[in-house]
Structure formats: C-alpha cells, structure tokens
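First the structure, in the form of structure tokens, and then the observations on it.
Left out: one protein chain. Kept in place: all the others.
Chain IDs A and B follow the sequence of writing; residue 1 opens each chain.
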Amino acid sequence: MPETYDVIVIGGGAVGCMVARFLSRYRLSILLIEKEADIGMGASSANSAIIHAGYDPLPGTLKAKMNVAANLMWDTLAGELNIPFERRGDYVVAIGPKELPKLELLLEQGRRNGVPGMHIISAEEMRHREPNINPDVSGALWAPTGGICDPFAISIAAAENAVQNGVRILLETAFEDFIMDGKRIVGIKTNRGDFGCRWAVNAAGLYADVVMHKAGVRPEFKITPRRGEYCILDRAEITVNNVLFPVPSDISKGILVTATLHGNTIVGPNAQDIEDKEDRAVTYDGLGELWDGAHKLVPSLSPRHVIAVFAGLRASGNAPCETPGVDYNHDFIIEIPREVQGLVNLGGIESPGLTSAPAIALRVIELLKEAGEKLEEKPDWQPIRPPRPRFRDLPHEEQKRLIALDPRYGRIVCRCEMVTEGEIVAEIHAPIPARTYDAIKRRTWLGTGRCLGSFDMPRVVDILAQELGVSPLAITKKGPGSEFLVRPTKQVEG
Amino acid sequence: METTEKMICITCPKGCTLEVTHDGQTVLKVEGSGCKRGKDYVERELKDPRRMVASTVRVRGGTHPLLPVYTSAPFPKPRIQELLAELRKIEIKAPVKMGEVVLADALGEGIDILASRDMPRMTG
Partner (left out) sequence: MALKDKYDVVIIGSGPGGLAAAISAKKYGAEDVLIIERDVELGGILLQCIHNGFGVEIFKEDLPGPSYAQRFINEAMLLKVEALLDTMVLDITPQRRIFASSKINGFVDIQARAIVLAMGCRERTRAQVRLPGTRPAGVYTAGTAQRWVNVEGYMPGKRFVILGSGDIGMIMARRLTFEGAKVERVLEVMPYLTGLTRNYVQCLLDYDIPLQLQHTVKRILGHQRVEAIEAVRVNEKWEPIPGTEEIIPCDTLLLSVGLIPENELSKKAGVQLDALTGGPVVDNNFETSVPGIFAAGNVVHVYDLVDWVTEAGLAAGKSAARFALAERRREIRHIPLLAGHNVRYVVPHELDKQTLMEEEVRLQFRVKQPVEEPVWVEVHSENNLITRKSERYVRPGEMVTIVLTPRHYEEVERATSLTVSIVER
C-alpha cells in the first residue's frame, strides 16, 4: 500500500506552489512533487518578473479573468509571504505617429477587463517620467496597477509557507504515470515509487500536455515551448526606472525594457517556438533581436552594459477560449475534466501565469468545492512566512546588530550583491533547503552581479560542502551531473 | 641529418621567429634573429633546453591543503613530467617557511625544490 494523500500537486513552479500554499489552509494531506533539484526551475525561473495589470489578454478569456483578479491579490500576498514586490505601474510606449491609435485599443481592452486607473499620457509627460525614452515617443498608456517582483521568491516563499502548514515536498521526483481504478485516479507513479491520492493537480507547466494525456484528457492539447531570451544590464552603467512595453504584436507583448527590484535593467524577451522542452540556450541571432527591440524604446542602451544573458521557456498551449464568441486559441486550462475522476487539470499557463498563479489557486479551490469536496479550514493555518535577514537591505546600525547576534552575517561572500555567509547558511537549512549553487543564487541573488559569481563560487562550494557534511566534489550547480569539481588536484588517474 | 625548423626566441619580449637549420645539436644557420642572442638561445634549446618549473605539493595541517613550490634553477625540459610525478608523491607537514627545501637534488639533477611561501599551521 503506497503512501496516500488527499491531494498530490504535480509540478513545483509558481502555479503548483501557490496551489499547495492556498490548499494548505484546509484539512488535507498534500504532497507536491518536482522533477528538478529545486522548486521554481522551469518557466517560473526565467521571465520578466512583472505582475501584469491585465490590459493585454483578450476580454472574455481565462487569462484576462485570472490576471485582473490576481493583480488585486498581490499586495496582501507579498506581505504575507514576504516577497519583494513594488507596484510601480507600467507603460505601453508608442513610438512614432502610427502606433498611437493602438494605445486607444489597448485602453479600451483594459477597461473591458476591469483594469483600474489606466489612461493615456502625452509624449512630453512620458519623456519627463523616463528621461531615457526614445525621443520619437508619441504617447504612452499608463497602467498604475502593474508591478515588479522577485520571480524566484514567489515559488520559494509559497512552497515554504506550504511546508510550514504541513505540505510535504519531494524534489528530484518525476511524474511517470497515473494509477487508475477504472475512470478514477487513485495515485501516481514516479521515479521514486508510487503515491496514492484522491486528487491530482496537473501543474506540470511545460509538461502539462504529457501529464494530461496520461489521463486520457484533451489528446489534441499541445504545449509548444516558446523561448524568450533576456539580457540583464549593469546597474552601475545604466538605470531605467520604469516598466516599458512596446506596442504589442499579435503573438507577443514584444521586447520590453524594465526595471528590476535590484536596480538592474532587463531587456527581453523575444519569442521563438521550439521543440525541445529543456532547450534554454541563448542564441547568437536572438541576442541581436533583443537589441533591436531595446533600442526602439531606449536608444542609449548598449550591449556593452550586459552582465548576464539567459533564456526562459513559456508553456504556450493551444486551448480554445470557452467563452462563446471569443476567438482565441491560447487560453489557460483550469478545469476538472469529465473524462476522468480525481484530476484538476491546469495547462497552457504562459504569461500572465506568474501574475495569475494566486487566482488560479483560488479557482482550484472553487472547483474542488464544486466537485463536492468538503474543504474544512484549519484553525491554526499560518499565512505568514517569516522573513529572513537580507544584509544588503539593512542600515549600518542593524547590520552591526545582526553581526553581533551571528558573526556569520559579517562575512560577505558575494561582493557585488553583498550576500553574507549567514544568509547562505540560513538558506541551506531553510524549510525548502537550498542544496545547490543555483538554489542559493535564486534565494539570495548571489552571483547575479557583474562578476557573475567568479568571486563567490569557490567560497559557496566550500560553505555548501561544510554545511551538508560532504566533499566539495559532491557540490553541484543545479543537481546531479552538474558538479563543479572533478577530483583533488594531486590525484591524477592512471 | 640536416633539418630546418621554426623557433621563437624568448630571450627578450620581442620574440623573434627564427628559421633554424641544424644537424642534431649542431647549429648550421639561424635566420630572422633581431640580435646575436638569438643564436645562443637556439644552441641552448637544442643542446639542453631547460625551464623553471612551478607546481604544488600536498601539505598536512597547514592553512591550505597545497603548498606552492618551484625549482631553484631551470630544470631539464625532457624530465619535467617525471618531476611533476615525483612532486605528486610528496606530502609535507606544516609549518613551512619560504625557501625551505621540499625536495633536495630532484631526480639527481642537482636542483632543489623550494617552498614558494610560508605555510603556517592551521589553528583552531
């Protein structure tokens, strides 16, 4: 008899973690499985870090509903989970006279979606608000409810809070198949054995199609990975203080130029449909495309200021919108399908997926209630995830106090981002332990500065080895197979 | 047998490319040299090429696991790999002082292997 849970969430991205966190409010036994060595390593790890206002999705789509509903939730959620989040607002910038009429259309679309506070500002006003803007700007759409966030922190904080409230999380655990009893799902098979469940939530992101097909649901549904490449610029060289979108094309929001919470400017993404669900390679041509897009909005940006390049994959689906009269074929799937019992099916959660994740989680709860699940609230549910100290954000007096309390906060391991040994050790022993270099990087932003970790890397490998009680040879960048080191210098083979 | 080959003189930073004709160790002709030191270099390289060698040896109880070492004089080039294999076998004990002989008369070549730095004992 395998271990049995009320709910198993398949996939530890932003959506899966939010579902687990919101479900942890009820008397349910919950397991979340993630195939990678850490949570939030798929689409949730490489994106524009924006909490969208909601004017972009077509009215009537699930994307529009979820986006606008979720946008309202972010102040409370960020407060409860201690996620860095700033509601800075965002702009869609029209360049030249031809693009100007499109702003009206977007404004109208936003109003129909229920986005509050939007209006069009003049070219002069835009130049005033963002001095780096292309002087040919003809006007801009201003959406005050747009925000920026720390995208890594979202999945991690939600997962930690879920663990605090009794959810079990298994990493490096890959879904293989469902265990069926007739038309009913009674469990799942994984590389780590079988687990029983009454409900399975498909939150598999790029692999959502594979998972639902195993249950015989929506055989026509297909996820096409759409790669988006990004560049991060050195904050010491140039700073753009706002979130700037170009006027969107039919397939994408276009290449944007945006501020991050760490003060770096980020440029991207382009959009490239590919086959391989793991191909996060940055391409030579793609980087060229980014610069054309970036220069359209901010001509003074230079490739010389780049400190990092990366690519993310959007889990782009082909599900038609179910609202009558809306002709759209890339909508979210959020459903309990009729074909099988015991499946909550989520699919095609691409942008604005990160923004929508908390609203999707609430929708999952509604669906379960509609399916007759008696969800009983736990009186001791703890919605607050306690914050951990961030040395660089503290004034000198508090830094002093922190070091006096725990001297490990006095040793700076990452000089660019000012991350201390104390913070690294705290993450290694956190509710979701950071056991790889990249896991520590996503939690502390260490190694993301201009030296890209060349200073901290040997030191972090050392700290990981010491805290985990293993040899430095066993320390990996992102799980098995990505070891940093191969042998002691003096042990030559053969 | 007479052969002609290209060599780069490293006597000074200029780095002249020399066209050298020689019969074994006997230099017959040197072309492309910017000065007369080129010929001396060629003769040395053909008869007895030598290099300074720097590497590390294992050290026990020191502040680091390895101690950097170097040859007290240029070492015969053909025996460098042999010397490195020898150094891999060595493990010394901290503390060590700069200039201390780690291996005397290495491979019987009359050249010592010296510590490049102090290596204090690990405390605490």
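By definition in this document, contacts are C-beta pairs under 8 Å (C-beta built on N, C-alpha and C of every residue); 3 or more make two chains touch, one makes a residue touch a chain.
Computed from a prediction, not measured in an experiment: that's the story for all the values here.
The chain that is not drawn here is touched, among residues A:Ser316, A:Thr355 or A:Gln399, by A:Gln399. Among the residues A:Leu103, A:Leu287, A:Leu301 or A:Ala361, only A:Leu287 touches the chain that is left out of the figure. Mapped onto chain A, contacts with the missing chain fall at residues 232, 236, 278-284, 286-287, 303, 306-310, 391, 396, 399-400, 403-404, 407-408, 410-412, 415-416, 418, 420-421, 450-452, 454-455, 457-458, 462, 472-473, 476-490, 492-493. The chain not displayed touches chain B at residues 8, 10, 13-15, 51-52, 54-56, 58, 63-66, 68, 70, 77, 84, 98-99, 116-118.
What we mean here is this: only the chains that are shown with their structure count from here on.
Chain B has its Cα centroid 54 Å from the Cα centroid of chain A.
The residues of chain B lying in touch with chain A in their complex are 56-58, 66, 88. Chain A contributes residues 489-490, 492 to its touches with chain B in the complex.
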